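Excluded from the complex is one protein chain; the other protein chains are retained at their positions.
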Amino acid sequence: MPAGARYLNARVVRNEDARLLTGRALFVDDVQLPGMLHVAFVRSEYAHGRITSVDVSAARQRPGVAAVYTAEDLGAYLKPGPILVSPPPIPGLVFHPCTQLPLAKDKVRHVGEPIAMIVAESRYVAEDALRDVSVDIDPIDAIVDLEKGLAPGAPLIHEHLQSNAAAHVVQRKGDYAGVRGSADLIVRRRFLYDRGVSAAMENRAVAVQWNARAEELTIWDTTQAPIPIRNGLAQMLGLLESQVNVIAPFVGGGFGPKIMMFYPEELLLPWAAMRLNRSLKWTEDRQENFYATTQERGQVHDAEMALTKDGRILGVHDVFLFDTGAYDPYGLTIPINTQCTLLGPYDIPHYESEFTAVFTNKTIVTPVRGAGRQHGVFVSERLLDLAARELGVDRVEIRKRNLLGPDRFPVNHEIMFQDSAPLIYDSGDYLPTLEQAAEMIGYDAFVRDEQPKLRAAGRHVGIGVACYVEGTGIGPYEGARVTVEPSGKVRCATGVGTQGQGHFTVFAQLVADALGVDVEHVKVVTGDTREFHWGTGTFASRGAVVAGSACHAAAMAVREKILNLASAVLNVPKEQLELADGRVFVAVEPDRGLSLGELSAKANPLRGAVRPGTEPGLESTAYFGPDRGSTASGVHAMILEVDAETATVEIKRYLVVHDCGTIINPMLVEGQIHGGVAHGIGNAFYEQLVYDEQGQLLNASFMDYLIPTATDVPSIETAHRETPSPYNPMGLKGVGEAGCIPTGALFAQAVEDALAGSGVEITEIPLSPNRLFELIERAKEGRT
Amino acid sequence: MILNGTFTFNGPRAKVWELLQDPAVLAKALPGTKSLTKVGENSYEGVMKVSVGPMSAAEFAVNVELKDQVPPERFVMHVDGKGGVGFTKGTATIELLEIKDQAGPVTVMNYSSDMQIGGKIAAVGQRLLESVGKMMTKQALDALNAELKARL
Partner (left out) sequence: MIALDVSVNGVRYSREVEPRLLLSDFLRLDLGLTGTHVGCEHGVCGACTVLFDGEPVRSCIMLAVQADGHDLRTVESLASPTGELNPLQTAFRNAHGLQCGFCTPGFLMTLTAFLRDNPNPNDVEIRDALSANLCRCTGYHNIVEATKLACGRTLP
């Protein structure tokens, strides 16, 4: 980065806000096209069963209904969806790919699986027609419990397999079995960690326009991955990639499920639009979202940690079950994240982690913010807490004793990460982060002075400190094209979409610094395959790292062009030139220069040929693909009070000390952390998907699935530390998921601390006032 | 959804049994029943409108089969209901016991039912299903008892 980078570590207000604040931003459901028809789906009401008949004749007769499609109508288009992420090459890995059909045929495997598609003149009429469709299903017993699902004789969800096991993976480092015998303490527990829906405020939507004359398909989609969607749909529909445009305009929150790709709706709307030669739109309603959009759910861990008597970890052995839902299109990203993130910032020389993924008759599971990392953190942080109690060592102290030191980097953990590369921590400095968090929350003084006083007064106030390391910024790559226009304004186009992270600002900051222009003069275009069609998408906290690095690289290439051309125009060696305030000028003679707009016009001559090996204009395209992901880290700390009678919880203080490498815009980083923490609080204490034994979701609405509100989430204090990543030129690391990764572990620790002496041990998340009450009562009975 | 209970009818068991087998009587007693007709030796078809929380007057097409009949002591009802907002499937076991009371014979009915409920009505009305079920059951049994007393 050029000296004096004005926009690095700068609290720049966002370029995109004016449109969002005035209601002028385009979201997919805002798309209105001439003659547009509307789509609704008939969805399975049974979690598991054989379809014996689907009768759509009455629906087809209803006035206002243009078409009704079932699996029979799709012909060769009826194919299982692709596997989106191939499992990494881990020795001995077993994986059974079973993906969803666009419309169910013969069998249904979760409530909400789409069976028929209705196209009508309005969503109202389409929903009326839903009741005209008669579906007969012979129910089969549903699998909702992971252990029961694996028991012999359990009904098979995918009948070509021998069992409901979707995968089996073992990863090893060192020799846990060999070292176990020499441990002074072995702590062993069963842990349950459940999650829920991403609940972005915007539900999914797809709008399609088929221009039959130009043979061009335009799709507006609430996706986090417009480019792969474009490429996949083109292939499936027999079109050239260039005939398909996918636009992810403003997207109202992603959080993971919007990067599940080739959802039935994404596949069916373009297909139907081409057949009917009409524009179509489908918008999910909130209840549908609970079934039709992917989610994350539970894992069951049987884990043990072997330690010395001063609390040094010798090793960890973890065996767990992972709920993948009815199908497994996203491969094993989540459980592998769990395996890797369990190691945390600690020196764990021996590790054995084994998981079995299990099919269940519930919605498909794909990554939701955190993507399995919280499960791993919960296991290791809880085991450390329990070990600390047994050994009589303080919880912060036991963590300090096990942290990897700064001299250990890069740390090669030998097991494989989700990006198929070995898990290597690139940089980090864990002890100062932990110390800073402990100091900010006043840990020592609280434990020593304040807490005893509160306890004497009969109050149950607890403190917690939890650590994590998070793999971010993985490849494969992203690209960007930067152009200086004759007006002097700069355009930066990149393939990733945006769901609120501030890409229009963060990328502009990088480009503005490279070219010496004002950040408001950089117009960023994202998520439109017409503008940029090479890349993957936003996931795994990689947007700023990978796409940002590509924007930076493209801008620096344009900078070179500017200097070369200006040097020729001004007849001055380029080393003597400077870029600032939208101009390029001689450093010692600032008046001698020209504006970038003027230069860009000169770069596109009406007379005089462009010489071989050069290009017209001030434009460059660059790509960035890191060798591997960079690792961010952090510590969360919290003080909370438990009302032992009602089992309600009040968070008194919550703070995050976070290291995401070089920071571009601290205001946006804080925003990401705040949002993540709120999501984590939701998962820890309020949110839970409740299924009955036949796979019926009993709380498919915001009335009963509780998203935390402004009175449930406290103010969040944040502090930043920076250990730059060596894997990208700016030293960036990701931050999108950091806020929600250790929250469950932290809650468990703080609640247990608040109730110390009561015998309550927390080995599950989520809690809730009901569940906590039960645990408190059970502990009382255990003691009397 | 499990719904178990006991109800006392003010009349002899044989009469109670008769009423329970009469679709015209049941149609009037069961709240929300639009129609209920006998279509076979031991089977009935009907249409019911049920309100649960935010869903008012949700219509269900219902098939009922009576099995394992031991008149006038017990029978099992198999229910299969399907509607725009979901389905319901399950069984109810009815047992009748006659007791000689000072005022005359009374019939004690023990019922135990297990109904599986699915679809929208389960997803949105879950919290209310049990109380609505109890309420409908009570209303039906009270109405049957009134009819019984009227006929005696």
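Observations
Which chain is which? They are A and B, in the order written, and residues in each are numbered from 1.
Note that in this section a residue touches a chain if its C-beta (ideal position, glycine included) is under 8 Å from a C-beta of that chain, and two chains touch if they have at least 3 such contacts.
Fair warning: this is a prediction, and the values are worked out from it, not measured in the lab.
Across the entire complex, contacts from the unshown chain go to A. Touching the missing chain, out of A:R24, A:R592 or A:K652, is residue A:R24.
Residue A:G675 is the one among A:G428, A:G675, A:P742 or A:P766 that touches the chain missing from this view.
Of A:F255, A:F446, A:F507 or A:F624, it is A:F255 that touches the chain left out of the display.
Interface residues of chain A with the unshown chain, by the touch rule above, are 13-14, 16-18, 20-27, 29-30, 32, 124, 198-203, 250-253, 255, 285-286, 499-502, 667-668, 670-671, 674-679, 701-703, 707, 709-711, 713, 715-716, 739.
By our rule, only the chains that are shown with their structure count from here on.
Chain A and chain B have Cα centroids separated by 49 Å. Within the complex formed with chain A, the residues of chain B that make contact are 84, 86-87, 89, 116-120, 122-124, 126-127.
The part of chain A that touches chain B in the complex is made up of residues 45-47, 111, 130-131, 139, 287, 290, 690, 692, 694, 696-701, 703-704.
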